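Below are the structure tokens for one structure; questions will follow.
Every protein chain but one is kept in place in this view of the complex.
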Amino acid sequence: MIEFLEVYVKYGSQWFPRMADAALVSASLAFAGFIVAFAIGLMLSIFQRSPLRLLRFVATIYVVVFRGIPLLAILFLLYFGLPGIGVTMSAFTASAVGLGLSFGAQMAEVFRAGLEAIHRGQREAAIAVGMTPLQAFRFVTLPQAVRIISPSMLVTFIVLLKDSSLCALITVNELMLEGRALATEYFLPLNIFVAIGVFYFLIAWPLSLLARTMDARIRAKQTRTL
Amino acid sequence: MESPLLQIKDLHKSYGSLEVLKGIDFSVSKGEKVAVIGPSGSGKSTCLRCVNFLEKPSRGHIILDGERVGVKPGSDRLMSDAELAPQRAQMGMVFQLFYLWPHLTVLENVSIGLRKVQGVPSNEASEIAMDMLEKVHLGNKANTFPGLLSGGQQQRVAIARALAQRPKLLLFDEPTSALDPELVGEVLNVIQELADEGRTMLLVTHEINFARDIADRVIFMDGGVVVEEGPARELITNPQAERTRVFLSKIEK
Partner (left out) sequence: MLDKIQHILIALLGGISVTISVTLGALIIAVLLGLLLGVVRSFTKWKLLRFTIDVYVELFRNIPALAILFIIYFGLGSVGLRLGSVTAAILGLGLIGGAVLCDVFRAGFSALHSGQREAAIAIGMTPYQTIRLILAPQAIRIALPPLGNYAIQLLKDTSIASAIAAPEIMFFARTLVTSTFETTLIYICAAGIYLLLSLPLFRAIQSIEKRFGVGR
């Protein structure tokens, strides 16, 4: 155990800056992916509530397909597969798009749950005071939904951040790839991958705690009014 | 004179600095029906829940059939829930909100205690459970799930479940106060029938007329103490204490 920790004392100053740089890449990758996922999720949830059958159908198919396909398959397809038909992207772009496509389906579910959680009476009351359905959505349903879903959005972001580690497999030089590079350089895979794990943990865990606090606060508020 | 079946001596219960029970003493003899009445917040439900230790008393004695409940003999150590199980099995409890188990059929709700607690073989347990359901006039509902029953029916199943324990004492915690008014009658009728069989009952209720008709003795509680107790008809028609009078006049129809 002591020996194990001594390794960090010895190499820490060499490893830490490289891991920290790579962690920044991971973070920006996660942000980029999340923005794409947010946009796709919002679009899908609008489709799901559309009066047009075709749009609802498209949304349903999208969610089923992308919830059933592993992120890794999507990443490989985008980065290694698409060049075969003439579409070339940088590894980072392919990763952001892949994360966005995959998590877009999850975001759609998050939005849907949020909108469904708003009591029907809220919309009815808005219409009763003379709002149009669009105004009711814009001023009554949506603001409440955004508040309700913010914890689950954060949780989705955390999962996305963890899954961004898979982008190492399509050569994005993020945290996990840096770990593999270090592991081959120093022949200390246990120390290095544990350190990588700690890096992810230190980013993800505070966010998890925050999500839980937000959720508890929202639940406490919700029980007070319908 | 024979010693009473249930004795409650100097019962105290506090939640933090809030003292809910401030020294309760009374007893119930074998075959006797005792009703506890009082305003909400008087501590009457807490008192009942202390009898089978669903609430741990802060101080005092509960003695059932000569045996101290919830405390290890020869010491002051409180029993764990596992150690309490055999004592609780001697008392049947009927809750305000029934608490039937939704994943079990009506028959299983009644028989599971026989099988798992009393160790009765499965066939026999089902037969006894069926008898108990007949007693509460629900033999025809044996194989349905509780969620499909009305509140009154659910409460009757809960009564059958308590009866299946062959308890020395039946505890009722406001058995009709969660029911729609038109369903109260069927539950009270069943309780009346049990009373007529000579069972020992301790009943917390807000149905004053029912308490008067069914109980031998009524205890009026307020503010965590017993204000007054006496023969049912006498106490309700002619209360002695001022607080009892005020309470009864408020709920007079």
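By letter and in written order, the chains are A and B; residue numbering begins at 1 in each of them.
Definition applied: contacts are C-beta pairs under 8 Å (C-beta built on N, C-alpha and C of every residue); 3 or more make two chains touch, one makes a residue touch a chain.
Every value quoted in this text rests on a predicted model; they were computed, and no experiment measured them.
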Which of A:71, A:97 or A:110 touches the missing chain? It is A:71
Per the touch definition above, residue among B:59, B:103 or B:233 touching the missing chain: B:103
Against the hidden chain, chain A presents residues 64-65, 67-74, 76-77, 80-85, 158, 162-163, 165-166, 168-169, 176, 179-180, 183, 187-194, 196-197, 200-201, 204-205, 208
On chain B, where is the contact patch with the chain that was removed from view? 52, 54, 80-82, 84-93, 95, 97, 99-103, 112-113, 116-118, 147, 158, 161-162, 165
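Simple rule for what comes next: only the chains that are shown with their structure count from here on.
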Measure off the straight-line distance from the CA centroid of chain A to the CA centroid of chain B, and report it in whole Å. 54
